[in-house]
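Could you have a look at this structure, given as structure tokens, before my questions?
Only a single protein chain was left out; the remaining protein chains are all shown in position.
Chains: A, B and C, in written order; residue numbering restarts at 1 for each.
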Amino acid sequence: MALTITCPICGKRNGYEFKFGGEEKGPRPEEKDLTPEAWCDYVHMNKCVAGVQQEWWFHKDGCGSWFPIYRDTTTNLEQEDQKATNQEGKNDEQV
Amino acid sequence: MKEIQRVSPVVFKSTPVKTKTRDNWEVVMEYSEEGDGPFLVDLSHRPRFDLQDSNLAAQKPFGIEIPETPGICVLEKGVLANRMNGTQVSLYNLDSDDTAVMPDESGYTDVTESTMCVALIGKNVFSICEKLTALDFMDPQRKAPFLFQGPFSHVPCQIVTLSKEGDISGLVLTCSRGYGRDMIHSILHAGEEFKLTPAGENRFTNWIKEL
Amino acid sequence: MMNRFNHLPTLKVDTTQKIAFIYKGKKHYGVKGDTVATALYANGIRIFARSLKYHRPRGLYSLDGECSNTCMEVDGIPNVRCENTLLEDGMVIKEQNVKGSAENDYMSFLDKLDWLMPAGFYYNVMHKPAKIWPIAMKQIRKAAGLGKISPDYEMPGKFDEVFLNTDVCVIGGGPAGMMAALSSAQKGLRVILMESRPWLGGFFEYRSGQYKDRQALHERALFLANEVAAHENIRSFTSTSAVGTYNNNLVTGFQIGKKEDVFDQRYIEIRAKSVVAAAGCIERPLIFDNNERPGVMQIACALRLAKTYGLLPGKKAVFSIGHDLGLEAALELHDLGLAISCVADIREDGHDPELLKKIEDKKIPLLKGWVATKAHGSKLVNKISLASVDGLVSKSFDCDLVVASAGITPVTGHITVAQGTLKYDNHTGCFLPDQMPEKMHAAGRVLGLNDPLSVEASGTLAGLQAAFDCENCSIQEIGEARKALENLPGPVRGTKLVTAPVKGRKSFICFDEDATIKNIKQAIEKGFDVPELIKRFTATGLGPGQGGIPGHNLPLYVAKYQTLPDVSIRPTNVRPPLVPTLISTYAGVNHKMFKITPMDEMQRKDGGIFRNLGVWQRARYFSNDLTCKKEIENVRSNVGMLDGSTLGKFRIHGSDALKALQRVFVSDMSKVKQGRVKYSAMCNDDGCVIDDGVVVKQGENDYYFTTSSGRAGQTVEWIRYHTRYDGWTFALVNLTDSLGVINLSGPNARKVLEKVVDIDISNEAFGYSEYKEFKIQDTVQTRAMRLGFVGELSYELHVPSSYVKAVWLMLNEAGKEFNIKNFGVEAQNVLRMEKCHIILGQESEQRTNLLDLGLGFLWDRNKTEAKTVGAVALRQAENDQTRLKLVGFKTENNTRAPRDGALVVDEKVRGYICTARDSFSLNEAVGMALVEGELSKIGTRLEIYEDECGDDRIYGKVVKMPFYDPEGTRMKM
Partner (left out) sequence: MFLKKKPMWGKKTKLKSSYDVVIIGGGLHSLATAYFLAKEHGITDIAIIEKNYIGFGGAGRNTAIVRANQRTQYNVPLYKEALDLWPVLTKDLDYNLMFNNCGNLNLMHSEAAMKAARMTIATAQFHGVESHLIDAKEAKELVPALNISEDITFPIHGAMFHPPGGVVRHDAVVWGLARGAAQKGVEIHQQTEALGIGTKNGKVTSVTTSQGVINTKQVLISAGGYSAALIYDMLGIKLPISVLTIQAMVTQPLKPVLDHVVSSGAYHCYANQTLKGEIATGAHMDPWPNYTTLNTAHYIKHQAEALSEFLPCLRGVRFMRIWGGLADMTPDMAPIMEGNNHVEGFFMDCGWGYFGFKSCSAVGKYMAEYMATDNCPDMLKPFALSRYQEHKLMGETAALVNYSPDN
């Protein structure tokens, strides 16, 4: 497998120039009344999608920018059509 | 007290035959047995600046129009301006007449000391590069001068290709100063089969004039 | 030595140039161009090795290294595939895995004990009673393994590496590959062509059959090779095996160097926009009893021995084949003087009529619908039994050569390891490409094609398809090329026969692992019903031949045995490296890249003992006394110099610089005053401390700050990550390497510094926690901070790197009278521990938050709008008393200090010792420990459990921190 990542500044490059930065979870939550569950959900919890997910990457050996991409976790290929599998989650709240 | 002398992160084993003192640097103008190229020239003493501004379009460092697209460079009046991203440009003063002094504005930072800087010029330079990096210098879509920000001998570098034309090919490479020793070792090792030799600043000055 | 043909146009050896080598201690000769195996063959050697399990004799079978039959030790390197290793002057060749010799192996009796060793037998034996297993295991280990390597073996040779970019990468330098390369190159694209043999030409190159218009195939091969060589867009790499293919068109391989090359082997990594897979075919082994007896070999092996190496493979031969190439080879070898008793062809029909006619003309007996069933002869073949395919009629012939082959097998590994899929094709009986990986195209025999013109046309088409991927070719052109191919002959029908009509006890499906047809049946009966599981259970295909021998036959046989329909026949997995590759080749050059500080040279001269710490090399000690007594005492009583250059150093500026700092630092950064040094920390979202350093304000929204050495590389990443949604305007400049840091510490520090600077640095003018900028000698722009990490009067001088040497020399000179000395990282470690200043990673681990370390005073809990990283977690964990807290302790009765990493225990583990030393400054043993909250009260007795302590314990008592100079007068003086 050879990962390539398309950096918005430097273009398509060897994936090892980059560092993975987690699933896209949106901006930092407001601190007021943030419950331990909600905090933990933001900081630690993942959907672990086997499919396309939106996620962050950092061009560590290159221009040093952070940017989100869509990638299929079952193939490691970047996706241009930009649709995440399971984006809403079937059952986002705990049962 | 003794005279203060600056030390370059680049050390060659070759014997200097002509040197010049400039801004406390002892710049080697020529080494013995420089050969026919390719050449490796230490430019770590050349002033280098970082300019960051959210509105780079409004900036004209040393009167240079900064290229709009990241990865594009311009060489004007001896100053190389390399567009790095939306808000950042690196400026190398490659002119040995040493005219460019950093503008006294907050967006500028003198980063001469941050990096080691060498030029790799002459024939086969890209054959040397392909032993050290997977970056594609010969991509026909990239027209010199252009900037790569990427790994070279495993270390993040800024590499500006100034010419891809056969025997006058050449590039300027900077990386963190601390890597100087090992980077030079890597480049010379890779260049051995192509008879790469260290050369003095004159070699670079003459070469850049011909571009 | 055998006679060689020396007149054939296809020869790749120069019979006039002798090459001497040592085989089993004796000098032998080969000729230039020989492989090790052909040279041995020329010397009459027929048994090259013994098999893994049964120690059966093994000889030359294919010439492309699909099995371990010719694995030998060459110049001390084990498991060398001799059949494709070029012979070199003075090579020393040895046999492997034999007791005695390959000719006479004392272990060969094992061949008769096969009934004791059914598939997976070892799982059912040797574990009862339990104590026999360790003994049995030792014997198994000794018996297993092929080659030997000694633990102190030093691999000779030069290894290189190269990372190439290209538009099109063509794997395989046969006719299809060359045509593909030419058609892409003619489109103006950059092309790389890889061929594992030392020359281009593929399966044309050794054949004399007609290509077209009376041109022989080998002439055509030469013509194409010249075209390729003449094209400036094509870089060809011969003696280069493609061993890995990956998505996004990455291809890896390695090249064997020629005499004139600067390398013996080099690793090649190719990034292409499109890939053409044209690696041709190998042969599908014919399975019958003793099908791997020396003297049995495949078609191309026999033919190439003669045509390429000038060696007639035997005297009297029988062919048992299932493909026209077998007929062609029989004719060619007959013409070269091989006596052929009989050609048995599995096929009843479907032969090339022209070949049939020639066979008839030459009076070579041909048995249609017949197949070999058993090779006779205990070491070498001396007779072969044949039978009709239904097994009803049989015959036998005396012979010394059996040319056996069931058909052809496309080399599809390059497609499948890049995640392409194959499909069983009923017409050819082969696994042919189904779903190709994106931007990869198959050409030539890989597609099941055989006709020379079709093979070439498929190459042209693939080259254009690759050009299309590079946006350099129109759909129309591809359409035309496809049409041209469609007008040429398609794949020929292949035979379906997997084994001869035999029971299979000695019919080997996998040579490397000595797996027979019978073993496969046993596995299936135990419930291992898919080929992948059978591979695991019987080890079939897991040997050095990488599945080359059983890869095609295993799934066919499993399907046949279970009478599964064709559609469910699935190939087994192939894994990289597709050719076994030396570890030294993969390792290549292995440049080691470390950073050195501007003080490196001087510190090495002063006897510094260096350590690699992250990306840096740093001086840890300055003598062999690892307690650093002298270094420590000198700092406490005189003055020392430490290299702190590895500290991260950054400038942050821009209109939102303060906001960015507020996000990542726990303190309120708006309170930082110019001219002062603010110590603060960064936490992660768990509230755990990840970094600490100082911040200096240099202007409005313009700050200079430091980070710990280990974090410098991630600081930019960290700050930008945690502000990535905010759209703030700020610029970060990494000045880590820009400034060397000299830490001048000790009661005499001021006296030394005064001698080199022109400004007033008295305590009043430049007090503790203050920041100043000045020039040394009117020249060196210096940033100076009054800090006290080691607990003494200290100046941290941040000096432009190129000037560090000059300043260092000045300070040394100035400090002579005050006995200035270097001190290293370990001395600093002890000094700061006495002061209870923490080092992250030593007094903290991933569970340790800011409050646990007693650094809560740094945290401004009111700046909630800043959304400071870690603040939420700190608030939530604030009242948890079960957390580990940092405490200082002294040992009871002043016993020695426990070692770092010792535990604090009662019945349970309650904490651990972070750093503890017998302090020279205090004359007692002190340390810091992380212990459960309950134990953190002053005066608590700590029971300390060290490794290897048995029943002994060290006891300590929690005391107030810091131990040394608790008032802090020394660092503030």
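Keep in mind that, in the parts below, a residue touches a chain if its C-beta (ideal position, glycine included) is under 8 Å from a C-beta of that chain, and two chains touch if they have at least 3 such contacts.
As the structure is a prediction and not an experimental result, all values here were calculated from the model.
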Neighbouring shown chains of the undisplayed chain, as defined at the top: A, C
Which of C:K32, C:K395 or C:K526 contacts the chain that the document leaves out: C:K526
Selected residue (touches chain absent from view) among C:V905, C:L922 or C:V959: C:V905
Full-complex contact with the absent chain, from C:G448, C:G504 or C:P577: C:P577
Where the unshown chain meets chain C, residue by residue: 52, 71, 76-79, 97, 122-128, 130, 133, 137, 140-142, 144-155, 244, 246-247, 250, 252, 267, 269, 419, 524-527, 530, 532-533, 536-537, 539, 542-544, 546, 561-563, 575-577, 580-588, 590, 592, 611-613, 620, 684-688, 690, 714, 717-718, 721, 826, 841-842, 845-847, 849, 873, 876-877, 880, 882, 899-903, 905, 908-909, 912, 945-948
Sites on chain A contacted by the missing partner chain, in the whole complex: 1-3, 15-16, 19-23, 36-37, 39-41, 44-50, 55-56, 58, 73-76, 86, 89-95
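The criterion applied here is as follows: only the chains that are shown with their structure count from here on.
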Comparison of A-B and B-C by number of C-beta pairs in contact, larger one: B-C
Distance from chain C to chain A - Cα centre to Cα centre, in angstrom: 27
Distance from chain C to chain B - Cα centre to Cα centre, in angstrom: 33
Multi-chain contact sites of chain A, meaning residues that touch two or more partners: 14, 60, 64-65
Contacts with 2+ other chains: residues of chain B: 134
Chain B to chain A touching residues, read off their complex: 70-71, 84-86, 134, 148-151, 156
Chain B partner contacts - residues on chain A that touch it in the complex: 9-11, 13-14, 17, 59-65
Residues of chain B defined as touching chain C within the complex: 1-2, 4-9, 24-25, 44-45, 50, 52-54, 87-88, 106-107, 109, 111, 113-115, 130-136, 138-139, 153-155, 176-183, 185-186, 189-190, 192-193
